[in-house]
Structures are given as structure tokens and as C-alpha cells.
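Note that this complex is displayed minus one protein chain, with the remaining chains in position.
So that you can tell them apart, the chains are marked A, B, C, D and E in the order they are listed, and the count of residues begins at 1 in each.
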Amino acid sequence: MKATVSRKAHFNAAHRLFRPDWTDQQNKDVFGKCNNPNYHGHNYDLIVSVTGHINKETGFVIDLKVLRDIIKTEIEDQFDHKNLNLDVVEFKSLNPTAENISVVIYNKIKRRLDPDLDLQVTLYETPRNFVTYSGDK
Amino acid sequence: MKATVSRKAHFNAAHRLFRPDWTDQQNKDVFGKCNNPNYHGHNYDLIVSVTGHINKETGFVIDLKVLRDIIKTEIEDQFDHKNLNLDVVEFKSLNPTAENISVVIYNKIKRRLDPDLDLQVTLYETPRNFVTYSGDK
Amino acid sequence: MKATVSRKAHFNAAHRLFRPDWTDQQNKDVFGKCNNPNYHGHNYDLIVSVTGHINKETGFVIDLKVLRDIIKTEIEDQFDHKNLNLDVVEFKSLNPTAENISVVIYNKIKRRLDPDLDLQVTLYETPRNFVTYSGDK
Amino acid sequence: MKATVSRKAHFNAAHRLFRPDWTDQQNKDVFGKCNNPNYHGHNYDLIVSVTGHINKETGFVIDLKVLRDIIKTEIEDQFDHKNLNLDVVEFKSLNPTAENISVVIYNKIKRRLDPDLDLQVTLYETPRNFVTYSGDK
Amino acid sequence: MKATVSRKAHFNAAHRLFRPDWTDQQNKDVFGKCNNPNYHGHNYDLIVSVTGHINKETGFVIDLKVLRDIIKTEIEDQFDHKNLNLDVVEFKSLNPTAENISVVIYNKIKRRLDPDLDLQVTLYETPRNFVTYSGDK
Partner (left out) sequence: MKATVSRKAHFNAAHRLFRPDWTDQQNKDVFGKCNNPNYHGHNYDLIVSVTGHINKETGFVIDLKVLRDIIKTEIEDQFDHKNLNLDVVEFKSLNPTAENISVVIYNKIKRRLDPDLDLQVTLYETPRNFVTYSGDK
């Protein structure tokens, strides 16, 4: 019996959408006010969903205390109260769109999980804009 | 790499569940208090989810400003502060159940998207009742 | 010891902002798209707050089952799945703005409560627009 | 045309994670503070999602009044204001983890539905921890 | 300049409404299904609101890290994953209604605050039922 267990987390960060290899005008045209050179910010909400067999003995797909600690170490401790562009190594040369942040989060958590478990992450940049990523398929 | 980008929108509308080819009693039996001839109404919440490849240059599946404008033109401008039965052409001869409204919204948005993009819509009639539609499969 | 006990309720209704003694143009100028002659609608959320002494024996300000039944009889049974302008006697000659609906709700509930209890009602017309009324002071 | 119709419900219950065939230390190590012998509790939120063809005549996948009554009879009347371990027969010998509660809820509702309808249940133990189950596949 | 600073917290607990000096029938009549002898439970949400002057140097009414730690030590560590009736000393001889829990929380936090600060607590027993208490006035 397979089930999906989900855990919500959150982090507050500054970011800016920007490509250094584009002109200022190109950056402005594509990224609009998200391109503000002084940065803006969000309360990011994150849902991490893990799918696998329910262990018959424990009744768990994954111990949520373990999942919570992985999210804390890999994501919250790295991203919370940070400037994603300046403080987080993964975005030194990757534009921190919600799509790209989701892929980075997926990869950081996936390598910490048992390979039999499937992973999906949903990242809310605002309550009205969010992205779901579940690996390259 | 494929991801799903979602945008929330909303509109406030009146409606009534009703089939003109049924007797009053049939309408009452099937549609209950939703059949009130003087209409009732809802704050409809809408989640529009678009799935596709993450563009390597922009880091976007779809520019959310573009998606927001499609939702505004196709749905909010047509449905908000309207009586769905009387003011919206698609429901002149289609009963505006949450299921049917979802199909209409799907069709109106789908034809505005790049055909490579997959679409799913979730329509909340109330915070407790909602419908998801992702095309005829 | 005084405390305030609150109970949330909700009803779905159609309405229209409109004064019959005004010209169509006046109605349009003041009430905008809320003036649509075919009505529009909302999921109204209601918070009813009752303030009084905590009864030492029961530990209650008011039994929430009693409050719930008053709200059901006075408000939900009268307003839910109704057209406020056409189906609710209080709005036959009173414009159903959120302010006026709040006053009507306050008056209907207040007369059912022990006079020692203070009442406040908060009515959400949408999640972004709401009104609070606590009697004529 | 297939769509998914969802209905939210909720129940408030006490529970304890515990295996009688384990030592106290094993129970404590695996279940942590959820193992408190005096129980703790939750406001469980439940989303029941039913997928099927939209009936052309009614515009319904399933009449939500019917689905609401199934949820009330099978789940809310059995679980609400109960101690899951002591008062609910299904958990006499099954540890009430969110995963196991989801499977029990799925089975209780599935047998009441038309076999052509697919079912998925999502159970929120807290707003931050939830489980999704859609049958043994 | 006075402002109010609020912090949300939560705890999951079991409880039962019950007076040992009443007959079973009296307990049942007044407390209904909340009287279940095997307990039931809630995810309690708590809002702690502190009012005082804005310190000109820090721009704080109270450092939220300090307030968060007071709530953790006084409330979350004492109440979370507990049975209020059996595990929490304050309710050994006090019926844990939402009103009484609010008064206990108020008193535990108030004595930890600078006497110049005013306090109000709002306790959500469920998203639909909540109590506000701001001291004996």
C-alpha cells in the first residue's frame, strides 16, 4: 500500500530575477518589477511530498521527524532570512525563478531520501503563485 | 525538465442549478436549494495550473504575467459580478454546476495556450466544495 | 472574569446594490459592477462574538451549541442560498451593503441573547472585504 | 469527460501512536511525544476526492449531497469527538498513524461508491502534516 | 506611540469537559459529546498579543524572539501532545473549556511580561470556535 506524506515548511528570503548576460532592457522586459536591482522578497511556503509503501510495523511511509529535519538542514537553514542571489551558492549562476528554486529544492532533498521514495515539491512564492516539480520525467 | 506553474484567481457570481426541460419537481429533487429561482451566489476561487518544460533562458514554464492576463481576459472579465445563467453566453443552455463551469474555463484558457502546455483547472465553489478538470482523456 | 467567545458561520447568497429611488446612472456611478441588475453573489463568512462573564460552574460564557443554533435559525436558514434583495424581508427596502447586512444580523442575534451579553458581528463579503458592527454606541 | 469532485470534512479526535507488542522504550524511540499514554489530539481535516464522468443530464460527477452524507455516516459520526484507539473498532489493533487512518477512511468510503468512481482521500493531521491515499495500486 | 504585536503559536492536545462533582447525566446534558470519558482532541491555535510603547531605539514593542520563547516555555512545552485533564497541573481541578484554558494561558504569560505591557490571548479550539481573554477588568 502506497501513500503520500506531506510536510509544510517556510522560509523568508530576498531575491531578484536577473540574467547578467542580458542587457538591462532585456531584463526589464522579461522580468518586470521582479528585476528591481535592490531586490524584493517573499515568505516562501514549501510543501514536500514523499510517496512510498506504508511500513507495516510503524505505520509510516517516512518518519515525519526525519523528513522535518532534512527540510530544516537542507532548505530552511540555507535559505531562511537570506538573499537567494547573493547568499545561496546554487543561485550564483542560476536565476532564482520559482521554477528554478523548486528544482534546486527537489535535488537537495531527493539525495537525502531512500531511493525507493518518490518526491514532489510545491513552492508558493505568494499565496497566488506556486510551482510543483517532481523530477525530470 | 517539466514543472507545473499555478496561478490563483477569483470571481464573485450568482447562479442557479436548473434544467428548463425538467419539471419544477425534478429540478427541486436533484438540485435542492441550489435551484432557488431567484439565484444565490459564490466567491469562486480558481487555480489554473500549466505544465511544461522550464525554459532554460528565462527559467519560466510560462510568464505568470501572461497567464494572469489570459485569466483576466477570458474568465474574470467575463464572469466576475455576473449572473452565470443570464449574463454568460456559455451557460445559456448549459447548467452551471461546478463541473460544467470547470470545463468551460478549461476550454476558454486552453485555446489561448501554446499547444505544448498541459492545463488543469481547479474551481472552488466554496472552501469545502471544489472540482478539478484537466481535459477529456 | 469576562471573555469573548466567537463562532464562525457562513452562507452563500446573491445580491445587488441598488436604490429604486435613484436613476440608473446614479446607481451605476455609486455601486459600479455591484449594481448588475441580474445580481452577483458571495460566500459570506460570519463571525459572531459574544462577550460576558465566564460562568464559574460550566466554564462557559455562552454554550456554543446554543449560539450555533441561534445563528442557524436567525441567519443561515434565512440567508443561505437566497437572493438577499428578493428573498429576505429585511432587505425589501434596505440596500444589502455589507454594512447594512451586518446591522441586520446584529439585530436579529442580539434580541435572542441574554441582555447582559455584548455582541459583535464581523461579516466577510469576500476574504478581502469585511465589516464589523457592535451596536449603536 | 472526467472530472474530480472534492469535499472537505473534519473531525476532532484523541489518539496515541503505540504498538502493544513493543517495549515502552521502542514505542518512545519511534513515536516520540505522539506516544504519550494519556493521549493527545487533533482537529483532523479531510478532503474526499471522487473522479468520474460528468453526467450529461445533471452536470454532476456525484451529487455532493450524497457524498456529504456518506462522509457524515461513515467518518464523522464514527470518529468525531472520539478517542481513535479506544472508541473506533478499526484501530483496536491498528496503530492510528495518519497513513493508517487514511487507508481506513478510503476503505470505508470506497465501498459506498459506484465502482466506476475513483477515490482519493487526503487527511490533514495538522495544517503542516498530511497524507494522501488513493487505494492499493 | 503604542502598538500591538501578535505572535501565533499552536499545540495539539486531548481534553474532556467534565465536572467530577456532577452526575454523569448532568455532565452529558451540559457538555454533550465533549464529555466523552475517553477524551477527544484539538489542534489549538493561539494568538498572543502584547500592547505597549514602541521603543524608539529598537523599533520594537517587544522582541518577538523573547515573546516566542516565553510562549514556548510557558505554553507549548507544557500543553503540546498532552492530555490537558491528566497531564497539566492547572486543569487538575479546573474544567478545560476554551474559556478556562484562555485564562490559564493569560496568567502564565502575563507574569513573565514587563508590567507596563498589556496582554490579550485568543485561543482557537477549532477554526470555527475561539475565545479571547485580556485579563479581569
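In this section, a residue touches a chain if its C-beta (ideal position, glycine included) is under 8 Å from a C-beta of that chain, and two chains touch if they have at least 3 such contacts.
What you see is a predicted model; the values in this text were computed from it and never measured.
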Exercise for the section: Please provide the labels of all shown chains that the missing chain touches. Expected result: A, C, E
Handout entry: Chain not shown: contacting residue from A:12, A:26, A:55 or A:73
Key = A:12
Handout entry: Residues belonging to subunit A that touch the chain removed from view
Key = 10, 12-15, 33-34, 36, 38-43, 80-83, 86-87, 126-127
Problem - On subunit C, residues whose C-beta touches the chain left out of the figure - result: 17, 19, 30, 32, 94-100, 102-103, 127-133, 136-137
Problem - Contacts of subunit E with the absent chain, listed as residue ranges - result: 1-9, 49, 54, 57-61, 63-65
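Going forward, only the chains that are shown with their structure count from here on.
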Practice task
Starting at subunit B, figure out the least number of steps needed to reach subunit E through touching chains.
Solution key: 2
Problem - subunit D reached from subunit B - shortest hop count over touching chains - result: 1
Problem - Rotational angle, Cα trace of subunit C fitted to subunit E, multiple of 5° - result: 120
Practice task
Please name the chain that ends up farthest from subunit A once chain centres are defined by their CA atoms averaged.
Solution key: C
Practice task
Could you see whether B-C or A-B has the larger number of C-beta contact pairs?
Solution key: B-C
Problem - Reference subunit D; chain at largest CA-centroid distance - result: C
Fill in the blank from the handout: For the pair subunit A and subunit B, the C-alpha centroid-to-centroid distance in angstrom is 28
Problem - Between subunit C and subunit D, centroid-to-centroid distance (C-alpha), Å - result: 34
Problem - Multi-chain contact residues (two or more partners), subunit B - result: 127
